[in-house]
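Heads up: the structure comes next, in structure tokens.
The complex appears here without one of its protein chains, the remainder shown in place.
Up next, subunit A:
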Amino acid sequence: MHGDAQETDVSRRGFLKFAAMVGAAGGGGLLFGFSVPARSQGEGRRSVIGGDGVETPQPGVFAPNAFIQIARSGQVTLIMPKVEMGQGVYTSIPMLLAEELEVPLERITLVHAPPDGKLFNDPLLGEQLTGASTSIRYAWEPMRKAGASARTLLVTAAARRWKVDPSTCIAQAGRVTHPPSRRSIGYGELVDDAAKLPPPQDVRLKAPKDFRLIGTRVKRLDSPEKVDGTAMFGLDVRLPGMVYAAIATCPVFGGTLASVDDTHARKMPGVQQVVRFDNGVAVIGAHTWAAKRGLQALVIRWNEGPDAKVSTETIVADLVKASRRSGAVARREGDVDKAFAKARTRIDAVFQQPFLAHATMEPVNCTVHVRPDGCEVWTGTQVPGRVVDAAARVTGLPPGKITVHNYLLGGGFGRRLEIDMVTQAVKIARQLRVPVKVVWTREEDIQHDMYRPYYYDRISAGLDDSGKPLAWQHRIVGSSIMARYAPAAMMPNGVDPDAVAVAAELPYDLPNQLVDYVRQEPRDVPTAFWRGVGPTRGAFVVESFIDMLAQAAKVDPVAYRRDLLRKSPRALYVLNEAVRASGWKPGVSQGNGRGSGVSVMHAFDSFFAMVVDVTVQNGEVRVNRVTCVVDCGMAVNPDTIEAQMQGGIIFGLTAALYSQITIRAGRVEQSNFNDYRMLRINETPEIDVHIVKSSEAPGGIGEPGTSALQPALANAIHAATGRRLHTLPVGDQLKART
């Protein structure tokens, strides 16, 4: 496959759009000339993760920039600005560094970067944050430049020692060699000399044809420790004197703690203390079980507050009402009113998508020790800087007195972009003298998540005589996560750029379009980013609707899309590849219980096409196969891309088939995996991933699998049953009427 020579300015616009979308673009560029304190390496530790970046400095370490330290032993430490939550960056980012530094990958050990906005902000996001599928897009240039810069210094140091021209030296496998004189020296022996040299002004990066690591299927560096149980997640922290907290928070959003009778709980063995905070209570125990038993023995009264009257129905009623207001314009092309007047056919639809929980396999947890002179936090977070701020706010300590120890994340998906659990744990810990580990039960995790918002979309199109969309109007109604999370990223007119993602930048040629956004918050139900963010929301609506238009035009959905994608060569290319790879046949029969559906998406600076093949029997959907074609520009580690696409697809399938959080009397009705169902191995389809060979800059791959899957599934169900899904999840919708 090829995708070269398909240069469009789509990527660049996507990038700029994205930078605007997820946060004020920061200063950008690599920060050379900074050094971070070196850290001691646990001898003989075989984990790729050597520490958490807050250990004491060591002499004799060459630290040419914020990301690299090279010891006299030749060991390279990479200070990781991104966190590992499964997406593979603890392998792919070291690959970028090793490629240019010319060291074997196994010589690199990682340290979680400490919170330091100056050194480790992601300019795409304006913050030291792992999310929005930006890690490789962010690291692609700076990490290779960091490696090349260090390599240049090491070569210069060797050349000076030998009194030869640096251009006659070669760096390879952690050594500098001078072939004419057959001399060779290891990097470790050069660190003291290299540390005295000024940073090079200009470094040359390798041409892609010379890559030896980038583009190859490199094995994950964190695989061994995740297979033998030694990997450390936040939940696994153990500290001297540490106690355990079990918590109960007000089941009604916005409610508070009224009173607690802890007479019985205090008498229970292992129970040490009962601690109150604004909207909940914690029982402190010598171990988790004592704390949990103590919690069960409490008699708690809540001030439920006004939200006790809130339900999914009242929230949806608010959204419906809001959908009649005109919104802030996200995109306007041509004249939609005139175009509707000229159109031969008008199609209108409403799509609704539910609240969703993140349900990371590692339940929410946070360990905190508050002392009079400082506060330490042990947790797995996507936002170490926000953790510092949260702890500083609660304790009143200056940020410099807060230490964050970051860990592997047992799933992120947006949940660990939030710091509600940190704030809560610090409120508990400040009432104790010892470190306390707060672990939420799965029930707390599901019922006190911050949810993917419920969205309500109205969408209309006017078709011309040939069935093509002459007019296109799309109104998105729902919570604005960005207004709370990163207000600076909001458009001046009130558009939440995340909420309109995909919808406002379709790859289709639509001459007259109007996309607007109406913000409507779901009372006190907290909302947050969720895997795929805006594109998951947007792709389901527009790709379902495009299928409806194709049906109205009596055209095969692939042919219909092809006709509208003439100006988007990369999107057209992935579609054509997906059609070829899946064996798509035009005019797939409908109503016989089996059918295929397609979707195309441009998001996260990458292009996707999916074909989903389903069988529907007695209202039960069986997904037989998913074919996915991805053009994410240059593929750094194809093995990771394949894994991320498979995982993203399964995440999307889970949500589309089963997931919804519903509210009754201000409470979440679901509580655990028995009623917030996850896709299991026996329900998992074959997933074929095809990666387009491309020379474009890398795009994101962590989230889009989730986003592109859902409409392809809905379109397949339509092909199989004739039923158009306007509301997710599928749930029992097909059972009643099949």
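The criterion applied here is as follows: contacts are C-beta pairs under 8 Å (C-beta built on N, C-alpha and C of every residue); 3 or more make two chains touch, one makes a residue touch a chain; residues count from 1.
By our rule, contacts and distances are computed from a predicted model.
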Name per UniProt, for the chain absent here [options: "Metallophosphoesterase", "(2Fe-2S)-binding protein", "Phosphonate transport system permease protein" or "Spore coat protein CotJB"]: "(2Fe-2S)-binding protein"
Among A:T367, A:Q424, A:T441 or A:T721, residue touching the chain not depicted: A:T441
Options A:T256, A:T288 or A:T314, residue touching the unrepresented chain: A:T288
Sole residue of A:G411, A:P435 or A:P729 that reaches the chain not shown, by the stated touch rule: A:G411
Residue in contact with the excluded chain [from A:A173, A:L205, A:V227 or A:A317]: A:V227
Missing-chain contacts mapped onto subunit A: 84-88, 219-220, 222-233, 235-236, 238, 244, 269-270, 287-290, 293, 359-363, 408-413, 439, 441-442, 639, 643, 646-651, 654, 672-674, 678-682, 684, 686-687
